[in-house]
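One protein chain is absent from this view; the other protein chains keep their places.
Chain lettering (A and B) follows the sequence in which the chains are written, and residue indices restart at 1 in each chain.
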Amino acid sequence: MIFWLTLAAMTAITLGFVAWPFVFQTGAARSGGDLAIYRDQLEEIERDRAAGLIAPEESEAARIEVSRRLLKAAGSEQKSAVKPAAGAESGARRGVALGATIAVVALLPAGLYYTLGAPGAMLPKAAMAGGADKAGGAPTLEDMISQIETHLRRKPDDARSWEVLAPVYMRLGRYDDAIASWRNVIRLSGDTAEREENLGESLVATADGVVTADAKAAFDKALSLDKDAVAARYYRGLAAMQDGRRDDAARIWRDMLTSAPPEATWTNTVRQSLDQLEGRTPERPSAATGATSQPDARQMQDVANAPPDQQTEMVRGMVARLAGKLKQNGDDPEGWLRLVRSYGVLGERDKAAAAIADARKALVADSEKLRRFDEGLKTLDPQAN
Amino acid sequence: MIPELGHYALILALAVAIVQSIVPLVGARTGDAVLMDVGTKTAFAQFLLIAFSFGALTYAYANSDFSLATVFENSHSMMPAIYKFTSLWGNHEGSMLLWVLILAAFGALVAAFGANVPTSLKATVLAVQSWIAGLFYLFILLTSNPFARLDPAPLQGRDLNPILQDMGLAIHPPLLYVGYVGFSISFSFAVAALIEGRIDAAWARWVRPWVLLAWIFLTLGIAMGSYWAYYTLGWGGWWFWDPVENASFMPWLAGTALLHSALVMEKREALKVWTILLAILTFSLSLIGTFIVRSGVLTSVHAFASDPARGVFILVILFLLIGGALALFAWRAPALKQGGLFAPISREGALVLNNLLLSTACATVFVGTLYPIALEATTGAKISVGAPFFNSTFAPLFVPLLIAMPFGPLLSWKRGDLRAAAQRLTAAFVIGVAGLIAAFAIEGKPVVALCAVGLAFFVIAGSVFELIERTGLFRASFSIAARRAAGLPRSVWGTVFGHLGLGVTLLGIVCESAWSVEQIGAYKPGATIPLAGYELKFTGLSKRDGPNYQEQVATFDVSENGRSIGVMEPSKRTFAARSMGVSQAALMSRGASQLYLSLGDVNPDSTTTVRAYYKPVVLLIWIGGLIMALGGSLSLSDRRLRVGSPKLARNRAATQPAS
Partner (left out) sequence: MLVSVCAMSDTADPQATKRRSWLAIAPFAAFAALAILFLFRLGAGDPGKLPSALIGRPAPLISLPPIEGLTGPKGAVPGLDAAAFKGNVTIVNVFASWCVPCHDEAPLFTQLARDSRIRVVGINYKDAADNARRFLGRYGNPYSAVGVDASGRAAIEWGVYGVPETFIVGRDGLIAFKLVGPLTEDNIDSIMRVEIDRALKKG
């Protein structure tokens, strides 16, 4: 309501400006500026002559020329002297002008804002905040993140907040922010094997699965701090494999398996990677080597249940078709969820994140569908989104 | 809510612009003072509304409101506060809003300070100004809404393009825009004169301050942009003949010509039709320059993402404004009364030569910029016109211009005495030759550069001699000369500094181009790079964290003749949000010369590629620009430009009762 009142007030003030001359009959017709200029030119010639800057005969010629201009201007002044605007004709004209002016200033913006404006855009936020209040329930993840971000903006040296935020960024697929956060954590409260591992994983994720030199350095550091760091060892193996040093990779992973404690949940993943390395078509891209997340046992099993080569090819084909379909018609929250999930299964976290963004854009017009999509996202495997 | 209010203010401004486009014009045609005065009030209202709208967007940027699409695309919550503000115009939508803000501000300035202009002319000018403004408001509202919301709002922005995270961006575009948009006033004056069908010497006097104002800012903007490119792009170049640079250079050339032709018109009432045409062309070039890149007709490194709908709209606007003005010109100009004739050897003759050369130079740049497009459209061949073309066509035009420049002010109006002027310039000529010989003694060759140095000294000395001549320094006593200097009109000082600045810039350009020393190599820490008498010792590489980037810094100890004179730290920054790297050059000034270091890549053998330059008197290029702008400002402050303004006349009466 305040909003609409403000719009009305703005319109009223603007109308005030526009109607001012009509109401107070301001504005005197004025001319003769040119006469003043020519007189000034004459004075200048006189001054220059007195100072000896121009010769007398030159100044005389110039004086005649300017005087001629002066006379002509004075003549046309009289001729075109602004007619005193009075009488019925001008009164009617002013009336029409005022009416048209008011109509344009008052009605046109209203019509234009009706078509172009998006007053609804500021509502969802308010509604969300209101809803949270009413429910008294837990704030959403987004709220929490933005709260911590606001806090960090004021106190950028708060290591604990960075450490809370970093894994959340990773989970949301915001790897660059995750990298910056982990670097801040390490800078502010020292490095541990776990932090270096996390930094390394974020770096691998942002490089779309490639164990870059920076990532490798982070894993090496982690291992120098704790020689049993599991993820760091795993990625060292992956780096060796991507380097084409297959024997090294196999040795690293085999060592991991032999030294694994019996309760370890990660052995499946490592075994899977090892099988793939030693088994069939190793240099083909596959979901397993592409997986940038922590080794995920369930995901690996899915792949294991079918001939891996065919399986990936099949999934990729399906996913590409689905993506194409959604690009043409994005009005399908369930479809988008399926796409996000598929990218997650394929380990393509960047694409999953991009799909989430695209989906939100495509569904933005329909708040009900958008809500369904957001709900669905929460139920997805966190590894997938 | 604030962005929505900003959006609405923009819509209201459009409505007001429509009123202003019509009502004052009706007033001027019918002699109705009330209707004419509507234009004054609406001009203020437009400015306030656009300022409000701009403020709303600024608020959103300052508070990192990522629910706004443009904020999301161009900002980041961790960005330093100053860049949060400047990222507003680092993108298409925001820069358009800045553009119309300046346009509205100029409209309001005309309304406020145009009191010495006849009411009907002023009303017509304001109406024309409003046609321009209205079209651009419509453009923003329909194709480039800066207030578009995203729902749900993203949590973090995408960050500003790292190259733009620099103080240069804070200053350069606003200066340039003030320059471009400032020429809209002379355009409006020209169109108004065509509509009114009346044009005389007084018109030139009224337009001159606006041309000067725009010219000053454009000069500063171009100089600033060139310096920005010089230190951010990392290879020490300061002018690339890029289409966008050409776009700012063309209005400058045309505007400079306009400045001089308006002088002829004011003094002799000649060149009237030509001046009108120049006023139209200058702003047209500004428009083409600003928008052709955005329309997608030309591609450039400066380009914002182009969008076909915008492109069509922009072309329609350009066609309406430029085409409309030129059509009006074609229809009305033949009916305008021509001015008098004059002798070729005279002040006005010199100014005509200036106009001829400047407009040819401008046409050259225009052709060089657009020829590739035309060729591709007709034959399909793709070529790119680069520095060699511009350098080789530009020099033959500028050399005569520069030689003639010191002569101009020494010739008198109507009938000049060339021999007398040449005699008076003997001393300047001697200084030029002395400069040439000095350059030969220091650098030796190439001959072309030596001659150019001589020319630069001739121009500089010639500009100063005009002053000596006018004050009678060395002939009369110093106190008389000082009194005469104080009594000189400011515009004379303006001419002196304007011409002097050009000479200084020329000197910088020539020395930098001919005698820069370049040293590119891969070095390990500990290595020493000898460079033009300096020694740069590479002491090490280190990592540093900035607010939203990480940087790798190389440290160099600089010494001259074994004496340490400071440390230079070029670096490479990596911005996380765009995973994009930017090289930050390190500069050290030695007088007007500079040492310039920029980092290349770290190579596999742990060496770092370093580009080191010694640039002799390179700073003169921009110092010259500043001097030119100073000259413009002095000229602008000349009281004669305000003659007829009632308010100031009263002031003058109070301080100088004798006149």
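Definition applied: a residue touches a chain if its C-beta (ideal position, glycine included) is under 8 Å from a C-beta of that chain, and two chains touch if they have at least 3 such contacts.
Small disclaimer: the values here were computed from a predicted structure and weren't measured.
Taking every chain of the complex into account, the omitted one touches A, B. Among the residues B:Leu141, B:Leu281 or B:Leu401, only B:Leu281 touches the chain that is left out of the figure.
Here the missing chain is touched by one residue of B:Leu109, B:Ala333 or B:Met588, and it is B:Ala333.
Note that of A:Ser67, A:Thr212, A:Thr267 or A:Ser367, the residue touching the chain absent from this view is A:Thr212. Residues 207-213, 216, 239, 241-244, 283-285, 289-290, 320, 350 of subunit A touch the missing chain (whole complex, contact as defined above). Residues of subunit B that touch the chain left out of the display are 29, 195-198, 273, 277, 280-281, 284, 292, 295-299, 303, 306, 308, 311-312, 315, 318-319, 322-323, 326-327, 329-338, 370, 372-374, 376-377, 382-384, 579, 600-601, 603-604, 609.
Following the convention adopted for this analysis, only the chains that are shown with their structure count from here on.
For the pair subunit A and subunit B, the distance between C-alpha centroids works out to 31 Å.
Residue ranges on subunit B touching subunit A, taken from their complex, read 1, 3-5, 7-9, 11-12, 14-16, 18-19, 23, 26, 30-38, 40-42, 44-45, 48-49, 67, 77-78, 115-120, 141-142, 145, 148-156, 198, 200-202, 205-206, 268-269, 412-415, 470, 484, 487, 489, 545, 547-548, 550, 576-577, 579, 640, 643-645, 649, 659.
The residues of subunit A lying in touch with subunit B in their complex are 2-3, 6-7, 10-11, 14, 17-18, 20-22, 25-38, 40-41, 43-44, 51, 53-54, 58, 61-62, 65, 69, 72-73, 76, 82-83, 85, 90, 93-94, 97, 100-101, 104-105, 108-109, 112-113, 116-119, 121-122, 124-125, 142, 145-146, 149, 153, 156, 174, 176-177, 179-180, 183, 187, 206, 357, 360-361, 364, 370, 374.
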